[in-house]
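Note that this complex is displayed minus one protein chain, with the remaining chains in position.
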Amino acid sequence: MKKPIVTNDYDSSIGSLKNYITGFLLALILTLLAYFLVTQKIYTSYNQIIAIISGLAIVQLFVQLIFFLHLGRESKPRWNVTVFVFAALVVVIIIVGSIWIMNNLNYNMNHSDSKIIKDELIH
Amino acid sequence: MIGKLSLEAFKHDQIVMFGVMSMIGAGLLAVILLTVFKKWKWLYKEWLTTLDPKKIGIMYIFVAILMLLKGISDAGLMRIQQATSSGASEGIMSATHFQQIFSAHGTTMIFFVAMGLMFGLINLIVPLQIGARDVAFPLVNAISFWLFVAGMLLINTSLAIGEFSAAGWLAYPPLSELAYSPGVGVDYWIWALQIAGIGSLLSGVNFITTILRMRCPGMKLMRMPLFCWSVLGSMTLVVSAFPILTVTLALLALDRYMGMHFFTSSFGGNPMMYVNLIWAWGHPEVYILILPAFGVFSEVVATFSKKRLFGYKYMVYAIIAITVLSYLVWLHHFFTMGAGANVNAFFGVMTMIIAIPTGVKVFNWLFTMYRGRVKFSVPMMWFLGFIFTFTIGGVTGVIMAVPPVDFQLHNSLFLVAHFHNMIIGGVVFGYLAAINYWFPKFFGFKLNERLGKLSFYFWIVGFATAFIPLYILGIMGATRRLNHYDASLGWQSLFIVAAFGALLIVIGIALLVAQIIVSVIKRKQNIDYNGDPWDARNLEWSTASPVPFYNFAVLPEVHDRNAWWDAKHKKHKIAEPTVYDKIVLPKNTSIGFLIGVLAFMIGFGLVWHITWLAAAPFIVIVCLLIYRSNQENTEYTVPMSVIERIEKANKLKAQAS
Partner (left out) sequence: MNDNAIVIPSDKVSIEKENTNKTLFGFWLYLMTDCVLFAALFACYAVLHGNTFGGPKGSDIFSMPYILAETLLLLTSSFTCGIAMLYARKNQKKIVLYALIATFILGLSFLTMELHEFRSLVIDGHSWRQSAFLSSYFTLVGTHGLHITIGLFWMVVVSYQIYKKGLKEFSIKRLALLSLFWHFLDIIWIFIFTVVYLMGVV
């Protein structure tokens, strides 16, 4: 008679012991990998290592989201995922935007190494 | 023991003393009236401890209107100062006082008038429009309101005890740092906003959850009234932007209280980072304010044109577009701060793009009116006033979106005129239309039409008279926040015209207050018998006026947009209920009110560096929350006899018309 509620059913999304152990081991590996790469200086350039550890952090983010927080496991409508995607977008805009803007604000400063001096050939 | 507090804090000049006496007088009057009419218990039971969003909404609007009186007084004083302080004359007040007034004016109007009116409306309308009985988290809702009140009280206290910030409504460092603002003014500003901001954030979470999870059967998102869509967009912005404000205020506080160096002018601090962060919040904030106003107009235009809203789908997409795009424009508030051409160009282009979805909405409203049976009631007149003023304001915004032009106009009176154009023409006109439109729903009688129209005329003529001179002055080179200027500039006559315009707006506000008072006195002549005085379209009009405390005796089931219009014209009739639902509602509780009081004490303690006053109430709040978490009987079932009695009485009333 009354159909089931279209809401997120947290029962089915709790996962199993296997889930948690897998997640834990993966996160452990990713953490140790990043740590040893940096402390043992196993990299050829600054940009390379930054890219690698950032990548490892993002992967671990998803590992923890999926295995510990069960994101994406709930039944439709997946509002949790939508909300997360929007928040991630805002986070990226704030961080990248701020870095871009604040770096750029040095443009008109009269430091000896600032860009405007090179651009306008100020001596 | 009492931190930095001393008797010095109570000494003020004449104008301030007048303000303080007015506030104390008003408070005493309220106390006397409550005592004489023996209404203390009523106040406590019906208002201080309520969790009913309808009552909370009314309280928000009441507080917002009180703060409007304070904000407009500040505006009036500023206009008088600038109209008189030409050449040899110093005007009516000192420079320091003037700085505090313009700071208080902006802070009050944005955080306490506009946000207050907005949250009030959202509380009143959203649950009814989605066919729900309550919000998702009723106690959190009450806490949000009382935190708002705590912030409001802090700002008002700054008038009487100590001083307010002299650093503008956004308190840019280094001026707002301890070195240049050693007094308590900036601290009052920080804590009032921090406390009220937490309330706003909690409301954002509350209303998104309410809209996404508590709609009645059949109300798919694309059948939801457009006001609710606009609230969804606005609340999305609240939850993603207010944390930035929280952080920025906290970092400024850390600089001032703990000697940190985020925004100081040396030790590696970067004041420009403050400007960057505060506007990353500040730009979404103005869209937070305007989106619900757009939602109000969508409701008003459709009702008073007796026609479906044109292009519902595109109106929804426009709201979503505005919500997302408002994150990509914030640098346009500081084009002149020294970013390179690439950055300025990107944000300039994005600023122009964001005007497009708003344009789509304006055209859709106009197309709704086209071939409709338009009735020029007061809400519709506010809409027409909005179309003219907001469009002009929008155009001036697009002008300033061009960075080279902005280099001339940044922080001039042109800018001041632009943003007042948007906020008054858009936000204020929208919320005043809403008050006239929905007043009968909550009070059972209509507002006086004649006084409403008169108020509108004074507002719109006053607005034009006050702000067109400011546009001209801005182009002539007048910067904002001037307390004095050279007589040879020839600006005085324009300032005098602007002051006269402000007077007209003050009369408009007085007429608004008069409208409410006269309507209350004459309420028996204007009774709303059947709950639908405008022959409107959405679910809130399917209830009686005033709305029963449980909203709906039977939760509606919806099959299309404009569900109430459908039911009236028998497409999908809302059936007469044979059996009423079992209704469970939250019990009243004083926790919200207590948290507000305690938050005020914490704020006051932080401002004056009174450690025990900042720490002890915090511990009490934690204990209150733990106590509440242990309470199991927080709800009650409404007795069937109560529901039957109210429904029967409302039916009789509807038949009496």
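Note that the chains take the letters A and B in the order they are written out, and that residue 1 is the start of every chain.
In the analysis below, a residue touches a chain if its C-beta (ideal position, glycine included) is under 8 Å from a C-beta of that chain, and two chains touch if they have at least 3 such contacts.
Computed from a prediction, not measured in an experiment: that's the story for all the values here.
Although one chain is not drawn, the whole complex shows that of B:Met260, B:Ile353 or B:Val597 it is B:Met260 that touches it. Summary of contacts with the chain left out: across B:Gly76, B:Gly183, B:Gly218 or B:Gly372, the touching residue is B:Gly218. Listed residues B:Ser240, B:Asn483 or B:Asn650: the one in touch with the omitted chain is B:Ser240.
Panel shows chain B; residues 136-137, 201, 204-206, 208-209, 212-221, 239-244, 246-248, 251, 254-255, 258-262, 264, 266-270, 273, 277, 280, 555, 582, 622, 626, 629-630, 632 of it touch the chain omitted from the view.
Listed by residue number, the positions of chain A touching the unshown chain are 2-11, 14-17, 20-21, 23-24, 27-28, 31, 34-35, 38-39, 43, 46, 49-50, 53-54, 56-57, 60-61, 64-65, 68-69, 76-77, 79-80, 83-84, 86-88, 90-91, 94-95, 98-99, 102.
Just so we're on the same page, only the chains that are shown with their structure count from here on.
If you average the Cα atoms of chain A and of chain B, the two centres end up 35 Å apart.
In the complex of the two chains, the chain B residues touching chain A come out as 212-213, 236, 240, 244, 270, 272-273, 276-277, 280, 327-328, 330-331, 337-340, 342-343.
In the complex of the two chains, the chain A residues touching chain B come out as 7, 79, 86-87, 89-90, 93-94, 97-98, 100-102, 104-109, 115-116.
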